[in-house]
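Of the protein chains in this complex, all but one are displayed in their positions.
Then we have chain A:
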Amino acid sequence: MSEKEPLHVIKVEHTHPYRYDEDGFTATRGNAWSAPGCHLGCGVIMYSDGDKLVKVEGDPEHPYNQGRLCVRCLAVPEAVNSPDRLLYPLKRSRENRGKNVFERITWDEALDTIEERFKYYKENFGAESVQFWQGTGRDIAAWISRLAWSFGSPNYTFNINAHSCYSPRIFACSFTTGTFWVGDYSQQFADRFDNPEWKCPDVTLVWGNEPLAANSDGAYGHWVLDVLERGSKLIVVDPRLTWLAAKADIWLQLRPGTDCAVALGMANYVIKEDLYDHEFVDMWCYGFDEFAEHVSEWTPERTEEVTGVAAEKIAAAARLYAQADAGLVQWGVALDQRIDNLENGRAIVCLMALTGNFDKPGTMIQPPELLKYITGWGREWLTPEQDEKRLGANYHPAVRVGSGAAGSSDCIEALLTGKPYPIMAVWMQSINSLACGGADTEVTMKAFNNSEFNVVADLFMTPTAMAFADIVLPIAMFPERNGIRCGDGCQRGETINQAVSPAGECRSDMEVNLELGRRFNPEAWPWENVEQMFSSIVEETGYTFEELRDVAPAYLPFEYGLHEKGKLRKDGGVGFPTTTGRIELWSHAFNNIGMDPMPTYYEQDNSPMSAPELCEEFPYILSTGARQWGYFHSEHRQVPHLRALHPEPTVQINPEDLADLGFEEGQWVWLEGPIGRTGRTGRCKRKVEAYPGMARGVMCTEHGWWHPEGDPEKLYDALELNCNNLITWDYGTTGWGANHKALACRAYPVKDGE
């Protein structure tokens, strides 16, 4: 038990202990947090018959999802029991990369080899010569950051180019308000919508996000519906008609990539029409006059010219949002997927500040946390000397101060060139770079094949493992292991409870990381088993991991109005944790690293405005990354009930464009476009879908495609299905952001035999 005074947690009443019998099945209550699956962490009940998982249901007693569940977790038994699972550690010699000639080995041989090779590289080339890559930040981020840093490598990175996911919004928030915020759907309270302190937002502003099928900020997407049913108005900013956009009070169908201009236009209107929150701005904002001047060029008419959204709609949306007592912003990854992506987040944060939408019920709140998941775990184990060598950080002050991770594009560059130092090995945990996340597969193929030794840890054999792995480690799925859920958004004391034995010899990500961590740096990994490690993280709840299983979810203390109470700043003063103690519309933090102190709109590369000649050849704008209900990024394609929901990748095209192009519905076509500034083009195959909810000239497609049923030595068709073939590993001047959402493209039929 902890020596510190535990936090006063609020528990939820349960009918049963965490494990009980129901109708001859063993029921195990717990949390569902990847892999497989998403960023959230729903309460589930897993039913097993002997050692076989037979059914998963939502937990009706869990306030988070209240018994609901999406298709991916409902179908988890099919994933767990899949005949295609990786069951044993595998090895293959380097010259056979890409060939389906793996050999089964023992865990001892796998781990001994990894230990021996990594230590050899560290001794001879420096710890920085080993890169540690992780996929999207799920139940992996904390463990792998600690593994990398305690090994001594500063090159812990994410499998997406130039920080184009989530962290830009965090960074933009932090450098403007001193901290990060999430929308208030009452998720911090055990009694949820009935909590007397909570107030339903008057307006919900969904921006660059399809929250019903995607998920960020630890927000369960259908909470948007919960607040609409309780009376919230809805504004949606999206180039595509989503179901929410069709129901919205106001839908702003912007030209892809122009979000920042929309936000600046709204901010200008709010100021010009005197709709801003005078008291909040006077008390808590810095740089209002400069900001007002800065945005004054963004009249509704000018905003219309750039964004394609009618001036009167910009005005109406600004008015509706500003006049609400409580406005909640539900934003998404689209804002991160452009060059200079920090500008999007900054502009929207300034809009929130002008309207006083912070720290009050139904607005943006401070998520309670047990583990600083976002900044990585175990940073103290990386020496300043090693941090000096972090790839990307030395060229980009914004990467140096804004992220603890190395720049993935810079890691690729180092793999390709051996500069500024050679890269000898790559650790790839839950990444499927050739199908998803990674850009430009031609470059990705060269980069990872330059490394002498690659280890891939994953659930299934993937295109990435088939192409690059010298050792493959089989990983257990969440119903097969223990864990805790400390991810993005509001955290709770929450346990992931093993329901069945792992398939074959699978081990959990955490077991693998702990075991390797103990071999590399025992001092940094003082725990004998993962349960001890979990207990040390949830210590503040006053429970050990074992005790927490029956109690979870344990809700952490939460308050509104922290900035007024002096609870946001380390010095105990009132205000926000910035230099001035105010939300900085004119940001000292950005100014200090040589960036524009105020958010600024930059036109994207290869857009009709920046490159009109190129766009004659590539006349369509392609937006990638549309979500499908059954899939999480590149996962779930081998789960039959999910695959049946959407068997092949599609591109949504306006019916009139479709007629112009002479395509038939369901026809296979190539989408081809210039890869950034490389001078090359890339293409991907898609099936055509006529969709009236796309503007003319704009197309929309899903990412993450491969065919698990395909030929392993053709890398499961990933190279022709990956829409990131049109995306460059290169990025803009700040090191933050690459274009995924507004790509120039043309479309033409796939020929017979292609």
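Assume contacts are C-beta pairs under 8 Å (C-beta built on N, C-alpha and C of every residue); 3 or more make two chains touch, one makes a residue touch a chain; residues count from 1.
The definition used in the following text is that contacts and distances are computed from a predicted model.
Within the choices "Beta-ketoacyl synthase-like protein", "4Fe-4S ferredoxin-type domain-containing protein", "ABC transporter ATP-binding protein" or "Glycolate oxidase iron-sulfur subunit", the name that UniProt assigns to the complex's undisplayed chain is "4Fe-4S ferredoxin-type domain-containing protein".
Interface note for the absent chain: among A:Pro60, A:Pro557 or A:Gly666, the touching residue is A:Pro60.
Only one residue from A:Arg569, A:His588 or A:His641 touches the chain missing from this view: A:His641. Within the whole complex, the absent chain has one touching residue among A:Leu212, A:Ile314, A:Ala626 or A:Ala742, and that is A:Leu212. Check A:Ile10, A:Leu74 or A:Ile105 against the missing chain and you find that the one touching it is A:Leu74. On the side of chain A, the interface with the absent chain consists of residues 23, 55-58, 60, 67-71, 74-75, 77, 212-213, 221-222, 225-226, 229, 241, 243, 245-247, 251, 629-630, 640-645, 691-693, using the contact rule stated above.
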